[in-house]
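Removed: one protein chain of the complex. Kept in place: all other protein chains.
Moving on to chain A:
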Amino acid sequence: YTEPLYPPMSKSRVCYYYDADIGSYYYGSGHPMKPHRLRLTHNLLLSYKLYRKMEVYKPHYATDDEISQFHYDEYVDFLKKVTPDNRKEYAQNLQKFNLGEFTDCPIFDGLYQFCQSYSGGSIDGAMKLNHGMTDIAVNWSGGLHHAKKSEASGFCYVNDIVLSILELLKYHSRVLYIDIDIHHGDGVEEAFYTTDRVLTCSFHKFGDFFPGTGDHIDLGAKDGRYYSVNFPLESGIDDGSFQRIFQPVITRIIELYRPGVIVLQCGADSLTGDRLGCFNLTLKGHGECVTFVKNLGIPLLVLGGGGYKKSNVARCWAYETSLLLDEKIDGNIPYNDFFEFYGPDFRLHLQPAQDVPNLNSKAYLDNMMQIVLQNVAMLENAPSVQMQDVPRDTRILDAEEDVTEGAEAKRLSDGEPFGPPEHEAELF
């Protein structure tokens, strides 16, 4: 049982972004990433009657300018013009940007529009949060965390997470990024490696596993030192163990960092039975993370991510939507257009696999947690911590709060609605 730090007063307002065409994009025969899982999720939300409880938006297509906020123009131009028909001409560029048939990132029909769609959703969600028009924004089509500034990677072409965080940074001084995908969130970490305005925190399998980064010693560089938190794990982790490490780490980070907004990437490949993943989490354990973060009461952007068993992905994200909406849903999958995908049991919840050993011993986890918490504790001492900026986050925050007059750093009380600050920030 998790003690919510700040139990919500009432149900949260949730905005959900979905493009009806997104399920029709196809990476290619045999490719594990299947956008159709998003359609399955959406159908499940409809038949579980969750759709009607949230604000549903069709996202805009992100423009070239918006995507270029992070990515190199050259890369964006290339993504726009390459198609399965003309790719032979661009062999050199394909290699440069890590695209094409010998990589994880194939060229498929509608590739650029697909990127525009999922990025648009994340950016829209971020803008909504910026203007305080919602408590939670959800874009299950987003969360593609491997894409780099001028390179595709790990089935990701455009990094919508970075784009959304860049949007959030306009209105929030500190953003916390949490990544529970089984793969390390390397694209996002790299993008914000040298800044303290974004703290990236990733729990992932490490060791002989894609992408190979994310050791606990990767802490960030320059101003961003200690603002990257990595918790490497072994295969087979289960619900209990995961919560035992997740909650203390996040709690500590919140205490010390006090973000104005949280971005949560809920990659579903950390679930049991995933085609590429090797963890043993069930919906309950995975969803517990979502509930925990939601109960912090901080504005939240929820994104999708990995997940290579379509039916499990749909189950997971539908369940987590129900958690965000504080709605109980039935354990039987309701009849929907894609009912047959949920056989043979047609049940919502998953059972952990019995034959997958948890290679994370208690000793290992305790030890690693200690190391990680030590690193997090360094946040207190970091000189460039920007604690004095008042985040204009929630609607609750009205003119009563003390707001700093000038843009220059000054010592003042934080005035944040969630309790007194731990310490006064030091002046430069």
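Operating definition for what follows: contacts are C-beta pairs under 8 Å (C-beta built on N, C-alpha and C of every residue); 3 or more make two chains touch, one makes a residue touch a chain; residues count from 1.
In the analysis below, contacts and distances are computed from a predicted model.
Its UniProt record calls the unshown chain "REST corepressor", which is the correct pick from "REST corepressor", "S-formylglutathione hydrolase", "U3 small nucleolar RNA-associated protein 4 homolog" or "Eukaryotic translation initiation factor 5A".
Shown as candidates are A:64, A:223, A:255 or A:326; the residue that touches the absent chain is A:223. Interface note for the absent chain: among A:76, A:115, A:136 or A:166, the touching residue is A:166. When the missing chain is restored to the complex, the residue among A:195, A:247 or A:295 that touches it is A:195.
The residue touching the chain not shown here, chosen from A:209, A:231, A:246 or A:292, is A:209. What chain A contributes to its contact with the hidden chain is residues 17, 21, 23-26, 29-32, 36, 39, 46-47, 51-60, 69-70, 84, 98, 102-104, 109-110, 120-121, 123-124, 127-128, 130-133, 146, 148-151, 153-155, 162, 166, 169-173, 183, 190-198, 206-213, 215-225, 275-276, 278, 308, 332, 334-335, 337-341, 343-344, 346, 371, 384, 386, 389, 392, 395, 399, 403, 407-409.
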